[in-house]
Structure formats: structure tokens, C-alpha cells
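One protein chain omitted, others in place.
Residue numbering begins at 1 within each chain, and the chains themselves are lettered A and B in the order written.
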Amino acid sequence: MTPAFPIEPSFELLAVFIGALSGGLAAVRKQFDVFGVLVLAWATGLGGGVLRDVLIGATPPVGVADWRLLAAACLGGVVMYLFHPRLERARRMIAVLDAGALALFTVAGTIKGAELGAGPVAAVCVGLLTGVGGGVLRDLLTGEVPAVLHQRELYAVPALAGAGLTSVLWSTQTLSLASGVVAVALVFGLRIVALRFRIQAPGPWNGVTWGRGRGSGRMEP
Amino acid sequence: MTPAFPIEPSFELLAVFIGALSGGLAAVRKQFDVFGVLVLAWATGLGGGVLRDVLIGATPPVGVADWRLLAAACLGGVVMYLFHPRLERARRMIAVLDAGALALFTVAGTIKGAELGAGPVAAVCVGLLTGVGGGVLRDLLTGEVPAVLHQRELYAVPALAGAGLTSVLWSTQTLSLASGVVAVALVFGLRIVALRFRIQAPGPWNGVTWGRGRGSGRMEP
Partner (left out) sequence: MTPAFPIEPSFELLAVFIGALSGGLAAVRKQFDVFGVLVLAWATGLGGGVLRDVLIGATPPVGVADWRLLAAACLGGVVMYLFHPRLERARRMIAVLDAGALALFTVAGTIKGAELGAGPVAAVCVGLLTGVGGGVLRDLLTGEVPAVLHQRELYAVPALAGAGLTSVLWSTQTLSLASGVVAVALVFGLRIVALRFRIQAPGPWNGVTWGRGRGSGRMEP
């Protein structure tokens, strides 16, 4: 069940840790108790991978079976529980790290799906879910509408691009360490560009004003 | 993994498309961006089938693996994103189409469960989940309490009746094209009758007023 794509295990642990920081922060803001912080950290850091493994039949998912991943997620939760006032100030850095986690999760998830015979389309879907699933779980468990669905800054689009490229590389048997790194860099780069220049997805199409241009109906984030 | 029940593939695509319209509409109303509309369309059109496939171990689910189904769901999302002001006026027609989608999904889901050895009781459960699961996912992802749980107009009861009939037909080896069509017509007919005459499920039993009949405690939809 080890991924063929040579993600350095330490990189994967880092990605889980960063996801867990994000989940822990959401829990701390909702005034959850320490156990709630740990569960949110687990769900955010490992939830995407659990969804992926359930969808491709790789049970039990590594997100409940691999103690190192569980330890990384718990560590993220504990760190955020203890130090959140300082970490909130480091938000910009966390956003950059999170872009890296998104990139690693998406590409590794796509490859794992393809390896388990999911077919190119399914591999893209499970890769995308691996990348964004943790954040969706985090938002559902804290009673929020998933940010990825309405926060217009591009988040899923970079993941989709990277999952698509990875799936094409796999199908054409041109996936190597070098081309895999390109896919990771694509996701990371697109996400950073979207953050830096505040590139937004097309918002609600306010059909009521068709041709009359009343702007007030649009929700700006 | 093709269902033995001869649902014309075009019918199945139509059912997914209609479910996707319903999800797209919910997303548009919540002012989601274009990506959120597509995800909601996917979750509503294909979510019930994904739940079914995960429960019966048919991984990866067709809802992530079959590009035609994915295309039908995306098309539904795009159409609703672009034309929702006009489509909202055609709501009555969408409700009728949705009854057809419910019927097709439920009967096909029950058969797929039975084919994969789920047993008669489990087949009814997964058939019911296939029919109503997409709508439940749609409501959870938009931060709503699932309509099927509190909107008293009969929605799950027709699906339950159809799944039960289909499972009996399967167990008694009397499932044929003709009897399968009867099961689909049963779900569709019951749902249309419920819509037309506003037949409602028994609402909350207001025990506090036991024998005194104070009606104000009841929630009317």
C-alpha cells in the first residue's frame, strides 16, 4: 500500500501536520475542548486520505491504521491548542504551507487511486477529494458550509489541474520522479498565485439583472 | 458492474442530470461560486450512488469512475448556473422530473445491491439510500437540515415502497423488465400523488398537549 510516487515520508507527515494545524485552529475558534481539537486535527489532516481509501476500497484507511500519521495529526492539534494565539499571527505562513500540503495530498492521492486500478477519471476524482476532503470534513464538523464551495479564491482548481496532469502522466506511463514533482509544483504554484493576486472563481451569476447590471445582488467574499 | 435491470443508459444519465439541476439550484441560492455549483451538482446527482457503492463494496463507485455520469452531472450544474432565473420558474416541471429520477435511482440501486449479494433487507436499505442520499448530501453541504427528514411531503415513503417491491421481486425471482417498470411506476406515481394532493407524513407528535389539543406547538412546513 506504499505509494509508488516517492513522497518522502517526512513530507507526507508534514502535510498531515499542516492539515491538522488548520483543523485545530478551526476547533479552537469554536471553543471546542481539547478532545474536540484533536478530533478536528485528525479529521482535517487525514480525512481526505480516509475518503480516498474508502472510495478505492483500500481498507482499513491509512488515516486510521498508520500510527505515524495519527501521531502527526495529534501533534498538530496539540500544538495549535497550546500556541494558537501566536500561530494565528503566522497565518500567512500557514497558508503557504497549506498550499504545499494540498499539492502533495492531491498528487499522491491521484497516484494511489491509479495504482489501485481506479481508472484515469476516478483517479482524478479521488485525487481531488484527497486534496480538499480534509477541509470539507473540518467545515462540516464545525457547522460551517465548506469553504471550498463558496470561498471564491481558487483552491480546488489548482488541485483539479494537478490531479488531471498526474492522471495523464500515469496513463501515458510518463510518470517519473521529475514529472511528479512538476505536478506538485503546478498545484502549489497555481495556489500561491491565486493567493498572491487574489484570483477568484466566477461568482454567482446574477441572472435577475440580465442586461441591467445591478451589482448589489452579488456576494463579495 | 452494469446493472442487470435494463435501465436505458440515456434514462440513467437523465436521472443524474435532474439530480444535478437540483443540487445546482441549491448552490446558486447559497451564492456559491461556479466551482461550488459544480460540486453540489455532482454530490446531488451522484452522491446517492456513491453511498450505495461504498456500502456494498463496489469500489471505485461509478459516481467517480464513469465519465458519462460525471459529464451529465457537470452539465446539470452548468445549465443551472447559467439559466437559473428561467429554471426557477419551471420548478413544477423539475419536481416532476425529480420524481422520475427518484424512481429510477431507487429501483436501480436496490437491484445493484441485490446483485452484489447484499441480501433482501440490505438491498432495500441501499436502494432507499440511492434514491434519497443525493438530496441529503446536498442539504448537508449547504448547511441545511436534510429536507427529507422534516419536509413532511412524502418523499422517502414512495422510495421505500419501491425498494421493498423490487427486493421482493428479486427474492422471488419474478423481476423482469415488466415488473421492474411497475416498481419504477409505483415510486413515481406515489410521489406525484403526494405532490399533487400535498399528502403529508405524520408530523411531530406533540405529547405535551396530550388530550388538550393545543395546536400551536406543531410546526407546519
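The rule is short, and it goes like this: a residue touches a chain if its C-beta (ideal position, glycine included) is under 8 Å from a C-beta of that chain, and two chains touch if they have at least 3 such contacts.
Quantities reported herein were computed from a predicted structural model and do not represent experimental measurements.
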Looking at the full complex, which residue from A:G19, A:G36 or A:G100 touches the chain that isn't shown here? A:G36
Residues on chain A that touch the omitted chain in the whole complex? 27-28, 30-36, 39-40, 50, 54, 57, 59-61, 64-67, 70, 81-86, 140-143
Residues on chain B that touch the omitted chain in the whole complex? 54-57, 113, 118-119, 121-122, 125-126, 129, 136, 140, 143-146, 148-152, 156-157, 200-205, 207-208, 210, 218-219
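Note that only the chains that are shown with their structure count from here on.
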Distance between chain centroids, defined by C-alpha means - chain A, chain B (Å): 29
